[in-house]
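The complex appears here minus one protein chain, its other protein chains still in place.
Right after this comes chain A.
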Amino acid sequence: MSRNDVELYTMTQQGDKQALETLYDKYEKLIYSFSFRMTQQQEIAEEAVQEVFLKLWTKRDIYSEQKGKFSSWLLTVTRHTCIDLIRKKQRAPAPVEEKNDDKADQDAVEDIVEWKEKGEILRKAMGDLSKEQQQIIEMLYYKGYSQAELSRQLDIPLGTVKGRVRLALKHMKSKLVKEKGGV
């Protein structure tokens, strides 16, 4: 019987290398793809993967079920790790959507149900947003711009940044609901 993530995490905490490897195998591709999406660089994405799993291995009790689903938590850790790495390296100028069709590889997506189910729909919903909304999500979520930086870059008052972000995300969510409903 295959073990669930929380069991595997608990075993990892006890020093079980095989458990960590199992988690690694399960999430390698997702974490790497997400890190690549965020950092746009192969080496930095690999560094991110390493840091994420290193945290799992060396830090005690960083996850508990109160923090929500393990996979969601792991992805949040990944995002924060990537943001830190992006900040450490020199930040690229305002990002533009870059497609990596040549590297697209759907095979291993099968393992993670959410990825398989939501990937296409999410990308479509994102693509349907206005350019400005895409940009603000890109900058905040994928590039980790601070509120002050967003205000500067987008030339909008600091106080309105949060509202814009929220609106963009909300818009996306509503498109998602529509997409899902339409399937």
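By our rule, a contact is a pair of C-beta atoms (placed from the backbone, for glycine too) under 8 Å apart; a residue touches a chain by one contact, two chains touch by 3 or more; residues count from 1.
In the analysis below, contacts and distances are computed from a predicted model.
Protein name for the hidden chain, per its UniProt entry and selected from "Anti-sigma-W factor RsiW", "Magnesium transporter MgtE intracellular domain-containing protein", "OmpA-like domain-containing protein" or "Multiple sugar transport system permease protein": "Anti-sigma-W factor RsiW". Listed residues A:Y9, A:Y24 or A:Y63: the one in touch with the omitted chain is A:Y24.
Residues of chain A that touch the chain left out of the display are 14-18, 20-21, 24-25, 28-30, 32-34, 36-37, 42, 45-46, 49-50, 53-54, 57-58, 60, 72, 75, 78-80, 83-84, 99-101, 103-109, 114-115, 118-119, 122-123, 126, 137, 140-142, 144-147, 150, 158-159, 161-162, 165-166, 169-170, 172-173, 176.
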